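Okay, here's the structure, questions in a sec.
Here the complex is missing a single protein chain, while all its other protein chains stay put.
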Amino acid sequence: MIITALIIAISVITLFAVLGLVLVYMERKVAAFMQIRLGPMRVGPWGIAQTLADTVKLISKEDIIPNGADKFLFNLAPLMVTVIATLALAPLPFSDKWIIWDSNVGVFYVAAISSLTVISILTGGWASNNKYSLIGAMRSGAQIVSYELSVGLSLVAMVLLSGSLSFSDIVMTQQDAWWIFKGHLPAWIAFMVFIIASTAELNRNPFDLPEAESELTAGFHTEYSGMKFALFMLSEYINMFIVSAVAATLFLGGWMPLHFGQDNFFNHIMDYIPPLVWFAGKVFFIIFLIMWFRWTFPRLRIDQLLTLEWKYLLPISLINVLAAAWITVTGWHF
Amino acid sequence: MSYIENILSTSVSLLKGMKMTGYYFSHPKEIYTRQYPENRKTLKLPERFRAELTMPHDEFNRHRCSGCTACEIACPNGTIKVLTYMETTPDNKKKKRLDTFIYRLSMCTFCNLCVDSCPSDAIKFNQHFEHSVTERKQLTKVLNRQGSTVTDELK
Partner (left out) sequence: MKAILFYIFSVLILACGIFTVTSRKIYRAAIFLLLTVVSVAALYFLMEYTFLGVVQLVIYAGGIVVLILFAVLLTHDSGSLLPPLGVKRTVATFALTGTGLTVFLYTILGRKVEPGSGEFNEPSVKMIGGQLLDLYNFGFVLPFEAISILLLAAMVGCIVLAMKFSKTMN
């Protein structure tokens, strides 16, 4: 049991490091290509080792704790945000055999854990003893707390359709087709709402008011430097991965290959691609989608942000839950 | 009704934006970045790019500067200093001649006002932009060459 735990710990840490490196590099390249630039090109061929060099720089940087900061909480916040990101990784099925903890309330668990991220952001912002950090933390708190509702409701719609809270069960219900294909309108709306609201929960553009470089000088992590800043960055990208993995599992079938109907020739061809590749492909597709948003749309104003949530996303997803329940009861999905 | 219209028109305009960035993402030919030190040989600069003030000399080591100091007056931040001396011409007239044309690259904003103000087209900007030197005083340059004279038509 201890050995299993050790193996899991080591692989999760490795996953964190690799994901951090890959996602930051990907983000910079995607951003560059969308802005007709080349992006990092100097370190290694096509700048592949750029994030590695950045990591070395971050590690060797001086760790500054501002005067008047609450030292204990200032150090606790980046730790907390990383731990929370790690915890949320547990019930995600990476393939048919790779799942850390096959919980029967997986979806609920991920929603619960991701609602804790806001605490570490609030703590980091408050402990920095800096007005920009505090404003950023408050904005982030208000934003995450409101958009959590839409995320939760779109999850509820999918849970209604698939009839289970466990990720592996939800994947198994998509054996004949993914929910995005067989869920009709409720699934599409839930997918859209989930992507929009979870982009907001990740504090990414166009919802990056908490970090707003131009007005708040990076918001809650203004005062962080070196490795603590790196932890905030890392967990931001890990959270993006988790959100994409949840979306991929609920709507796009997780590790389930592209199937239509039962047991036909097409399905057997698709089965030759290993599940892990399917999962990674779907996750990176959604990550790319979120990055696409970031490098296309301008930042929302605070009133637009709240209007979008309370006047559009929330009513729509409430009605959507009703529609999903109706479809489930009448059995209209395939 | 306007509620749904609002949602639809918003989605359409957002999709338009995503189409634009998606087009750029999928068409790497559009990339405008130039990898400077590697492409030094094939580098093409825009015509109007200005890098450094020069004073062209012809094959007999003659420039076209009459020493009128119009450029020095026109320069907004004192980049140019024109030192002159008086010369007596054969027909016993006194005439101003250029002694040293000092150009401080470190203070230049490349605004082109000096070139515009010059009545005899004695100075112009070239496109050699690699200015880096190890000492600041190397950025103070004398533009007229050693032993150069003014062209005959301006005598």
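Some observations on this one:
Order as written gives the chain letters A and B; numbering starts at 1 within each chain.
Note that in this section a contact is a pair of C-beta atoms (placed from the backbone, for glycine too) under 8 Å apart; a residue touches a chain by one contact, two chains touch by 3 or more.
None of these values were measured; they are calculated from a predicted model.
Touch, as defined at the top, links the missing chain to these shown chains in the whole complex: A. The chain not shown here is touched by just one of A:70, A:96, A:176 or A:271, and that residue is A:70. The omitted chain makes contact with just one of the residues A:16, A:33, A:94 or A:109: A:109. Of the listed positions A:50, A:82, A:123 or A:222, the one in contact with the omitted chain in the full complex is A:123.
Check A:165, A:190 or A:256 against the missing chain and you find that the one touching it is A:165. The omitted chain makes contact with chain A at the following residues, 1-2, 70, 72-73, 76, 103-105, 108-109, 111-113, 115-116, 118-119, 122-123, 126-127, 129, 134, 137-138, 141, 145, 165.
In this section, only the chains that are shown with their structure count from here on.
On chain A, the positions that touch chain B within their shared complex are 30, 32-38, 41, 292-293, 295-297, 312. For chain B in complex with chain A, the touching residues are 7, 14, 17-18, 20-22, 24-25, 28, 30-33, 35.
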